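Here you go, one structure.
All protein chains but one are shown at their positions in the complex.
After this line comes subunit A, so read on.
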Amino acid sequence: MKHELILLLKQRSMVLLVLLSLILTSLSLQNGWQNISHIRTQILHAQQEESLRKQDYLHSHQHDGTLDAGEIGYYLFHNVYHAPTEWSFIALGNRLVTPYVQRIRLLGLQGQLYDGESHHPEYVMLGSFDYAFWLVFFSPLLCIALLHDLRASEQQAQRLLFLNSLVAKPAHFWFKRALARWLLIVTTLTLPVIAFATLHALSTGPLLLVLVVTLLYTLFWTMVSAAISLHTRAVNASFNAMLLTSLWLCMTVILPNLAQLWCHARAPVQDGSQIALQHRQLVHGAWDLPKTDTLTPFYALYPQWRDTSPVIGRFHWKWYFAFQHMADVRLAPQVAAREQALMQRDQATQQLGWGLPGVWAQRQLEQLAQSNVAHLLAHRQQIEQFHTQLRHFVYPFLFEEQPFTAEDFQQLPTFKSTGAD
């Protein structure tokens, strides 16, 4: 094995390829890390800003030591964070196209959740240069570059017969040659990952998973490349390279995209902005409805507030927040259907992973990075839970018209992202 590696590394072109792979792997890790660091910094700034803003609100909105619960519900924004985990840098996934800091109020949630729905078109089209992208899309090309002419290069140099006359078991010899190349590829991919994990003192469990995914995925492409380049008729390096790159294009670009189109057609998902629009229409429409049209169904959901003082006059906060919430309630089936469709797509993609190794590798890394659809939906559920917690905290002050003190203000729930480190 050692002599095969030496034979490889004595070639200047091979050394350049190894260096290039090492540099690009390191860059992909660094780029992922920088993006995640930026997200962390932004979240930290947002947390500091939120704390200052809330203190400022407390000082500027107090009247005789109390605050107006309705005004708190309307004017006070609460930050919700999609905090990255320790290994999120490995696969940025949806993190760059979905907001990692959102500001929500006590108003209807669905109108606020999808405010930032529009994805950055460049990110959606190109993806981001992280380790998952580098591994899934480019490492197969490394395998192809190193293995496509395994036999053909020797045939071309008229060395094939000579080599076969030297080795007792040709199959064993070719196996060792392919293995040496695979080891070289794996080293250029895993060495920077290990160094990076050591440098940043990252936990070893996820590191092992990244290494296993890298080993298995490159092994697949090494086996495919070796199988084609060692075929007895595979004596034309250009043909092998063309065949393998076509296969790469099919398996990493064309088939996953076609499969994605199929998944999208099979499980259509309503655009979030449509939900936001419908929410706004429901809210606007509620202003013109008799108040009982809002409050009767609301009190059916919250009977504990039914016997509180009636809503008199043109406006009352409890009526306002009731119709905000009822808009959420009316849209709940659509939101659930949307989430179910997203999960269906996700499950279909998971099944595709059994046939498309690139999809499998991408999903494993996104799962580890918590940047996949399932985690995105879990994050939305966290926001919904926080919004519910917030409503339930403020409702007694609204409906029972209790005074909202500075102490109560300090007790307001704050969002805690369970995905955070």
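Keep this in mind: a contact is a pair of C-beta atoms (placed from the backbone, for glycine too) under 8 Å apart; a residue touches a chain by one contact, two chains touch by 3 or more; residues count from 1.
Here is the rule we go by: contacts and distances are computed from a predicted model.
Look at the options "Translocation-enhancing protein TepA", "Cytochrome c oxidase subunit 1", "NADH-quinone oxidoreductase subunit E" or "ABC transporter ATP-binding protein" and return the one that UniProt uses as the protein name of the missing chain.
From the choices "Translocation-enhancing protein TepA", "Cytochrome c oxidase subunit 1", "NADH-quinone oxidoreductase subunit E" or "ABC transporter ATP-binding protein", the unshown chain carries the UniProt name "ABC transporter ATP-binding protein".
Considering the complete complex, identify which of A:Leu16, A:Leu52 or A:Val167 is in touch with the unshown chain.
Considering the complete complex, A:Val167 is the one touching the chain left out.
If I consider the whole complex, including the chain that's not displayed, which of A:Gln11, A:Gln55, A:Gln270 or A:Gln385 touches that chain?
Answering carefully, the residue with contact to the hidden chain is A:Gln11.
Give me the subunit A residues in contact with the hidden chain, please.
Touch set of subunit A with respect to the missing chain: 3, 6-7, 10-12, 157-159, 161-169, 173, 232.
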